[in-house]
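The complex is shown incomplete by one protein chain, all other protein chains being positioned as in the whole.
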Amino acid sequence: MPYVPNTERDRDEMLEVIGASSVEDLLRDVPAELRAKAPLEVPGPLSEIELVRHVSELAARNRVEGVVSFLGGGIYDHAVPAAVRHVVRLPHFYTAYTPYQAEASQGTLQTIYEFQSLIVRLTGMDVANASMYDGATAAAEACLMAIDATKRRKVVVSASVSPAARRVLRTMLAPDAVDIVEVPLRHGVTDLAALDGALPDAAALLLQHPNYFGLLEPAREIGERVSSSGALLVASVDPVSLALLAPPGSYGAEIAVGEGQSLGSPMGFGGPLLGFMAARKKHVRRLPGRIVGATVDAHGRRGYVMTLQTREQHIRREKATSNICTNEGLVALTAAVYLSLLGERGFRELAVQVTSKAHYAADALSRIAGVRLCFPGAFFREFAVELPVDAGRVRDELARAGIWPGIPCGRDYDGMDRSLLVSVTETHSRADIDSLASALEAIIATRRVS
Amino acid sequence: MSVLDAKVLEPTVFELSSPGRTGYRLPALDVPELDPVAAFGPQAVRTAPPGLPELTEPDVVRHFTRLAEMNHHVDRAIYPLGSCTMKYNPKVNEDLAGLPGFAAIHPEAEPQFCQGAISLMYHLGRHLARISGMDEVSLQPAAGAAGELTGMLVVRAYHEDHGNPRTNVIVPDSAHGTNPASLTLAGYHAVEIPSGPDGRIDVDALGKALDAETAAVMVTNPNTLGVFENRIREVIDLVHGVGGLVYLDGANLNASLGIVRPGDIGFDLMHYNLHKTFSTPHGGGGPGSGPVGVKRHLADYLPTPMPRRDEARSRGVEYYLEHDRPKSIGKVHAAYGNFLVMVKAYAYILTLGPAGLRRVAENAVLNANYLQARLAGDYDLPQKGYCQHEFVLSASRQKDRGVKALDIAKRLLDYGLHAPTVYFPLIVKEALMIEPTETESRASLDRFADALIEIAKAAESSPESVTAAPTTTPVARLDEARAAKDLNVAWEGR
Partner (left out) sequence: MGAGETRFTKTHEWVRAEGDVAVMGITDYAQHELGDIVFVELPPVGKAVTVGDVVTTVESVKSVSEVYAPVTGTVTEVNGELEGSPGLVNSDPEGSGWILKLRMADRSAFLKLLDRGAYDKETAK
């Protein structure tokens, strides 16, 4: 019986101590008419060998070998350093629980404190929490914070925020009878004139920078406009971009959120992810989630505890700032280790490589006859290209060559059926990018002839 | 004295930093290097570096290893937190979740290239449905509380579809704090009803609280005192009688596996905690996974996309993600949920099989009753009779000697054991909520019971030895008031 130590003898001896005749006797409070009538209809049991064989076969049906993928859109294919994987596999971290008894959980608590500190530094804000489920739910909760702070009933969101984040926002704000106003784009970035029209009486503007198309938004101008309107700027940011770009704290954001998967975590078919949330000090009591604080113990030694717990559900219940309990603790640890390992220089180097390779790819693709960049503005790690033929057919043909060129934009944006969002990371070699360009060129040439 | 100047066990990464060090090397850049100022404009770039530490790989590994050593964890000893189900985390499942086919696949991969992933999700959903008597399962919520919120949003969508979203959701006062918090986020008003002294729902009080504005009632069964709600059928019938829905908080499902299927009893929907019942690791606070199971009449409202199977392969693939779901509440996660956590739960179900899952529940109940029997002489028991998979002690006897539940918890740490949950459920004074789980051996249970009994005796003979605890942990009791008043949540030193 896997993982259950009790033998029949143990069971009999324990029943004797309890004073019960059988395990059935212990279950006598469960009325007979409510009991399951048949054994559960699930497969198994499998031995470890059989299990590994079966699950490995499932894994093998996901194509990862011999593929060069340029898929991005919020989840990125970065290399995970071995040391990060090693630390995160320490059972002291992954088999630990929520650090309710601080004296026996200083490992977890200090690593979360370090994560919070790193996020504060990257975003240029004052305070940060221990994590949210992902960047999308973090953005939605940040908008709820803004509604609570301003008491206004409207949230403005740029159409350049990722489609998934906008959908999560609508789902989470649906019960609140709050107006969600979407601002259209101009050349792929937030239309400032339309923004001006939408801002009055807004609680927040949710802005993604760089945006879903990889483009830099006019963050400073937007920050000023949002601030004069009395709304809060919620900036959803790409953490890797923060090695180079001016942080949200410098352009007027009151709350900064984002997706931290790119900080040392595998893509994992989309989860676990890592939402981070940072804010100006005045909002700290409104922050959802756990927060770790530094303090001292009875002997004057530095230590860490969960703090401001009165915001949370286990104390405040229906008046809590959120319902979140379990978050993404181990993924926050992953990010802390990753950022510590890369460090100031390594992280900057990573960002420089990512953006340099993305620009090399954009040049290479836009030089193909009939292919053009969708938008003229500056971009960081990904860009949208328009092809002279339907994007879906190009994807199919490139897939045969083991190349996945990008996410089709037409699925989420009108009039972009021939466009793909192409994302490049430090794991793409020049040769990878060149083969994308030449394969694409060949496909387009064939189509032109036929 | 500033926290920066206090004696330090392990400095922060910032204090260990030394300029010029790095722990990871990238290959040489093989394309022209972009100048950020030229490409983005001087206004858009940083004027000062962020202030990340500078460490080598050995520095980083040593630092985090030293921190790791300061953590109690379930691989070391019992972690009997009530309603947390801290069972053993199987190691093969960690390996399987790390397979490149799972770790390296992007969620936007086309379906024909990720059949393994979609198939696993599909079948995990089917298994959870069959384990619980539900019809459809969404794996998208990333934790139990997210599952509760999703469930409440499904409830709202259902009632809106029937003309009136209604305004209230009823919860017993023994409920976990996430219940009222989640229903509030879903736009409902929490109506709290009293529990009896054994934590069971007061059915008369429920009857009085129910009305046409009741959207749902949230129930935990067994409840948070570890007692089975034997009048649950009455409860469900009463709620259905006013057109309300009954939601099961599945945190305590470990007691029910193979014994009771909530869907069969009449629950309309529920959430599961994969990081409790289904053995996936807690990770110090996540990642978890909180799937939601529903009966057919609620299936259309579940989040999008849903993994589906088409054996005829009319779309060219056997497994696919269904996006076209007009009545869906939308999305509660950026992608499909915590997939790598699902891999572990899937593997766990297959490892145990039907008889194994039932024996999990039986042994969870056996272990809890054994501990309860061993401790009944030295601690007060608020409820009489056998418990399910967990039970609550009250330290009120000890409180009379000046020793509180908190002190007992701290003293357990000195024994190298983790304390149970304290001060929950709220309806028991000086509560200690204990859930050993089925993966604890008798020796481990005895060690825990012996320690608690010794502490009870110490509370009589030398209470200061308990109130001064912990004394053998890396730090002693921490000044939580100071942590709240002099807020320091990010390192400011260099």
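By letter and in written order, the chains are A and B; residue numbering begins at 1 in each of them.
Please note the rule applied: contacts are C-beta pairs under 8 Å (C-beta built on N, C-alpha and C of every residue); 3 or more make two chains touch, one makes a residue touch a chain.
Please read these numbers as outputs of a predicted model, since none were measured by experiment.
**Q** Using the touch definition up top, pick the residue from A:Q309, A:S366 or A:S429 that touches the left-out chain.
**A** Of these options, the touching residue for the absent chain is A:Q309.
**Q** Suppose we count only contacts with the excluded chain; which residues of chain A make the list?
**A** Where chain A meets the chain not shown: residues 285, 309-310, 315-316, 319.
**Q** By the contact criterion defined above, which parts of chain B meet the unshown chain? Give residue numbers in ascending order.
**A** Its contact residues with the unshown chain are 423, 480-481, 484-485.
One rule holds in what follows: only the chains that are shown with their structure count from here on.
**Q** Please compute the C-alpha centroid of chain A, do the same for chain B, then give the distance between them in whole Å.
**A** Taking the mean C-alpha position of each chain, the two centres sit 19 Å apart.
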